[in-house]
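Dropping the structure in here first, questions after.
A selection of the complex's chains, in situ.
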């Protein structure tokens, strides 16, 4: 579909500098866009590419607008405006309402007539599929699960029994929503499985990445609030709660019963201990090991940037003899003629 | 199903303090349980909730029993006793023996008459499915694989050819048992694939988490012994052996040919180098980098807890100039009038 710049300016509340009748049919990068494409500039790293873009138009902020060699849609938030225009130009594939003949839908499931259940999907007894929901190929929707309106389970998503998914939520392939939590009681003869009888409640406008796993609660539910965004390969253990609009990058693990606040941002490979609480508006940088609760908004880190291997080995060697170094400093601090025995470890911890 | 406290006391060997005829129908948390529910107290963190619980009964140890405002089942191991009662009150869904018409079972596979093969599962030639096993929707059981009695492949589990799974083992959705190991021989023109001709042998009473991957052996088998519990998104490489009753948390990776002992516990995000041996009864805390063998039982760690980002950056800056600091201490230690040249690095490593 092609849209005129004039329409875009009106629809998305931008100032247009250029011909309103020019049409764009797709989005492109500053460097790669052709004459029918719209590009954007948000990351200053790509500023130099603006000068030479071949795009029909760009979305930029007011400061950068003058530099563009083409039509400009001026926005205070060029990235968000670009995202909305891209949604218009590149909508998801249209639904094909109905149940594919190869899908297996239990007689006691309720599938809205406007929903699509794709090839080889399974919908169990008691499940409810809402209006305009898309249940992609190889998805399983478990017993008594509830799928809200306009939800998209892209493909091969496993939704366990009694799991609820709010409106407009998108789930990428391979995600498992409602596997059993990791609950085992130690006993003399080994581990005793603790039945995981809670479910998972996922709010509206959530997005869940490929091969991410969200466990059902042990007794009560695991909860993902509205607008949360989880990247690929994220682990969410039983009884976790993730607050609204929090975004979590790939390869993060959240241990059981931990609560993360609203509007948090978590970098990749971070891990959270169990049974802790993270305040709203916390930013955690990648590779952090979050061992206890965080009560104040702010930025938190662990993880040490790399070095060349030889330098790194020298640093690790020094790290490992830090107690010795501290001892040497302590001896230097001692007044001449002071005691020389008992000069052991200073007994911290 | 509802059970009387008297029955529970007898069956699980607890002392009952309260009316034996009271019935419980489900489990609940101390804070959330209703009048038909049984709760438990094991983690002291939740001790205060005991005073005000509305549960019909609680499982607690003798020390806490007096504080309960309701009937009490006294147990030396309340969590394990709770787990067993929860298994009784919340059994897995009953089997529906037989092969679903949409499943694809090869004529040369043997499926026990008491087993269930669910919708859209695939069972290949030569596979053997034992008594009362459940092969969930979208599972694949590869050629000549053997699935023991009472095994539950919950949904969308891929079992490769010749993989064996012991009795009562439970596999959560998305797990891959028997993908090819990561074996490539370097050559002038790139990597030469090393065929992975071993299989995976999984013992009885194992549980494997969602989206976990266990590779088949390169020549001989990868082995998971009885009672092992693996959480979600765990990577087990080819020819690993994991000893009986070891529990491994999410996002852990175990490199090829490494052997982990019995009754070990491994925290999340830990990684094990290849070709090493870990003794029995080793505990590894989360985020550890296990680079060499461990010969003694005990607790082992690496991973540094987080700080606020400004504090953390200052710590990292100091860490990176540790060689300089050591040099300054060395100069201070030098007797006045000593040499001042050649004061370089002390050449460790």
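Letters A and B mark the chains as written, and numbering starts fresh at 1 in each.
As a working rule, a contact is a pair of C-beta atoms (placed from the backbone, for glycine too) under 8 Å apart; a residue touches a chain by one contact, two chains touch by 3 or more.
Computed from a prediction, not measured in an experiment: that's the story for all the values here.
The complete homomeric complex described by this structure file contains 3 copies, of which 2 appear in the displayed model.
Please note the rule applied: only the chains that are shown with their structure count from here on.
Note: centroid distance chain A to chain B, computed from Cα atoms, is 24 Å.
Looking at the complex, you find that chain B touches chain A at residues 26-29, 32, 42-43, 45, 77, 79-80, 82-84, 86-87, 89-90, 93, 100, 102, 118-120, 137-138, 154-156, 170, 172-174, 205, 207, 209-211, 226-227, 229, 231-233, 244-245, 247, 249-251, 268-269, 286-287, 303-310, 312-313, 316, 319-320, 322-323, 325-326, 329, 332-333, 345, 348-349.
Residues 102, 104, 120, 122, 138, 140, 142-143, 156, 158, 160-161, 174, 176, 179-180, 182-187, 190-195, 197, 211-213, 215, 219-220, 233, 235, 237, 251, 253, 255, 269, 271, 273, 275, 283-285, 288-292, 298-302, 304-305, 307, 310, 313-315, 317-319, 322, 325, 328-329, 332 of chain A touch chain B in their complex.
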